[in-house]
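The complex is shown incomplete by one protein chain, all other protein chains being positioned as in the whole.
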Amino acid sequence: MTPRFALGILVAGTVVVGAATMGERIVARQGNTSRTTVIYWEKWTGKEGEDMRKVVDAFNASQDRILVHYLSISGVDQKTLLATSGGNPPDIAGIWQDQVLQFADNGALMDLSPYARATGVRREQYIPAYWDPLTDRGHLLALPSTPASITLHVRPDLVPAQFASPETFPKTLEGLDALSDQITRRSKNGSLELAGFLPSNPGWWNWAWGPLFGADLLKGGRPTLNSPEMIRAFTWTGSYAKRYGSQAVQTFQSGFGNFSSPQDPFMTGKVATELNGVWKANYINIYRKELKWFAVPFPYPADRPDLAGHSILSQDVLVIPRGAKHPREAFEFIRFVQRQDVMEGLCLSHGKTSPLQSVSEEFFRRHSNPQIRLFDALARSPQAITLPHTGMYPQMGAELGNAFQEVNTGSKTPRQALNDAQRRVDGLWEIYQTQVVNP
Amino acid sequence: MGILFATPWIFGFLLFLLYPLVASFGTSFTNYSILRPPKWIGVSNYRELAQDAVFHTALKNTLVYVIGAVPLGTVLAIALALLLNSRVKGLPVYRTLLFLPTLVPMVAQATLFLWVFNGDYGILNAALRGLGMNPPNWLGDPGWAKGTLIVLAGWGCGQAMVIYLAGLQNVPVSLYEAAELDGATAWQKTRNVTLPMISPVIMFNVIMGMIGAIQVFAVPQVMFPGGAPARSTYMFAMYLYDNAFLFQRMGYASAMAWVMFVIILLLTLVALRISDRYVHYETN
Partner (left out) sequence: MRRTDLSTRLKWLRTAATHVALVAASTLFVMPMLWMLTTAVKPIEETMTSPPRWIPSQVLWENFPKAVTYGSEQLGYIPFLAYAVNTSIITVLCVIGSVVSNAVVGYSFARLRWPGRDLFFGITLATMMVPFPVTMVPSFALFKWLGWVGTFKPLWVPSFFAGAFSIFLLRQFFKTIPMDLAEAAKIDGASEFQIFSDIILPLSRPALAVTALFTFMGAWNDFLGPLIYLVDQRTFTLSLGLQAYQTQHGGTPWNLLMAASAMVILPVVIVFFFAQKAFIQGIATSGLK
């Protein structure tokens, strides 16, 4: 063995042993403190992340037993699930309401009820539409961090004068359709320049079109994707692709800038109206402060005035994954966030509504959204639409999204697409019942 | 002594291949969410696979991709290797340029081509519009989205190309000279001398290409999350991953993995059977 060879082996061996023992620890260094460290994974970056970080700092400063460590994680829901499966979860995860029941069904979440009872967190303190979806068979699975209501935003400068105010804007979907057709404009070569309304923009709530037409996604406790209201809803969304040209719409949309940038389609005037959430005002204030806009409750089908005042509700939530090392301390932080002053401060900075029943006048006064009262009223309305309450929602959502795309690209009729989705969901439901719910 | 030298692989084989192979076979008969202990359910998973419409879609998509990507990659790689095998100036430059795409990490490839194929701002559509055509929105059109993946596969044929090049350079010049004496044209030389002489390499590359194409994951996962649009780009491995780590159905995913394995075995057997007829081995 030549000396050079032996040296090579020694170097390689040192590198290996060194990296093996220190490798990721060099990179994922964590401070050593006498306080209990609680790891908190959250989806928010940028300004929203900073706002939450301020809450974390306030909590850390308010006591000396617990240190919450805030981490921005992209794809936080997937990562949390993977980490929980791998036996290495964070103590708190900030996920979306969409997956709470699914995670719980798979045994990935801790039951928060005993902690809530011990610290005086009760249902009466919350708007029911935000509390109820987070419970299942008597167990509390999550608590809200920032909720939102979602409805139609309008640019009065792109809409004919007689409709350019909240009072005069069309109240029915038929009115919206006619208005949109009037507004939509093409350039000389046939491509779209301005669209009155596009159901596919931003395309984040395809599960909700049916309920906006009065459909019940869990009729009789079973996922129902092909009820008459659902077919009617998807016929309506598909009609836009038909009228404006499916390919033209796709090409038009592929050129839309990011919602968190000055190139946002609503802000740059590529669409005159847009279904979006209460947080939109925040972004407009940052990127196009001088923009004039207003919001109205989403229009309803003319023959269903009982649906008036409806909007879509969503929320960001906080959960404690199973296997978390410090659940009690983790809940102390979550409890802190639920305090009215803290919650209002957080929701103010994010431009969202508050999930609590009691709201202070100051919240409304200081809110960045000039129409916050409308969004708050929409959240309290009995017509508010929330996610179907089942752990199978992610699959339902995937099927509905798929059906939406199929109808939009014209590859299937609404009836076909929804019947296929229904058939598939029926099969999944059976399996879900036998394998997950009652194993 | 020989066994001593082979111990790393013996361990590796047992630990990372044989054990997972057997374990996944067993898991495929259970309902397993990794957060709860596995529960035996017999052939339920396989029965469910037979009726799973999304699985059939994923299978079909993957097959279409394989049928498109493997021949395209092979033909391109051989053609380019033939070009590079000639005695022209500047070969190292061409070789590097043609091999460059394979060095690009898959995530970067996906990101880059999301940009290239963009319906509004991408250079491809700009070029096509400049020629007077009205191109579709490649990424948003279910009929065309798979095509973009196949094009990407062709773009990355550099690795196979280099292997073919090495194989071409091993072909004895004497065979070409003999053919020339018989008055063969360039095409005849290619067909009767070159291709048969590199046929073992072709077989190797085609089989490896097939095995790789069936498992394609990273690029479609990044370019088309969820198999959008309308699941037209939902591939076998993507559905497997979703079932294992998103829906927490590891038993079902294991059953799927074994179906994939069996398909690969069958296709390889078919390829080997065909190759018996066409592949010419140099007897040393």
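Descriptive notes on the structure:
Order as written gives the chain letters A and B; numbering starts at 1 within each chain.
Simple rule for what comes next: a residue touches a chain if its C-beta (ideal position, glycine included) is under 8 Å from a C-beta of that chain, and two chains touch if they have at least 3 such contacts.
It should be emphasised that the depicted structure is a prediction, and the values quoted were computed from it without experimental measurement.
Note that of B:41, B:66, B:153 or B:201, the residue touching the chain absent from this view is B:201. From the set B:55, B:113, B:138 or B:247, the residue in touch with the chain omitted from the display is B:113, counting the whole complex. Where chain A meets the chain that is not shown, the touching residues are 1-2, 5, 12, 15-16, 19-20, 23-24, 27-28, 43-50, 53, 70-75, 79, 82-83, 85-88, 255, 257-261, 263. Listed here are the chain B residues that touch the chain not shown: 1-3, 5-6, 8-9, 11-13, 15-17, 19-21, 23-24, 27, 34, 80, 83-84, 86, 88, 92-108, 111-116, 120-123, 126, 129-130, 155, 158, 162-163, 165-167, 169-170, 186, 200-201, 204, 208, 211, 214-215, 217-218, 221-222, 225, 237, 240-241, 244-245, 250, 253-254, 256-258, 260-261, 264-265, 268, 281-282.
Just so we're on the same page, only the chains that are shown with their structure count from here on.
On the chain A side of its complex with chain B, the touching residues are 78, 81-82, 84-85, 106-108, 247, 250-255, 322, 394-395, 398, 401-402, 405-406, 409, 411, 420, 423-424, 427, 431, 435-436, 439. By the touch rule above, chain B contacts chain A in their complex via residues 31, 33-36, 39, 41, 48, 51-54, 118-121, 136-137, 139-142, 226, 228-231, 245-249.
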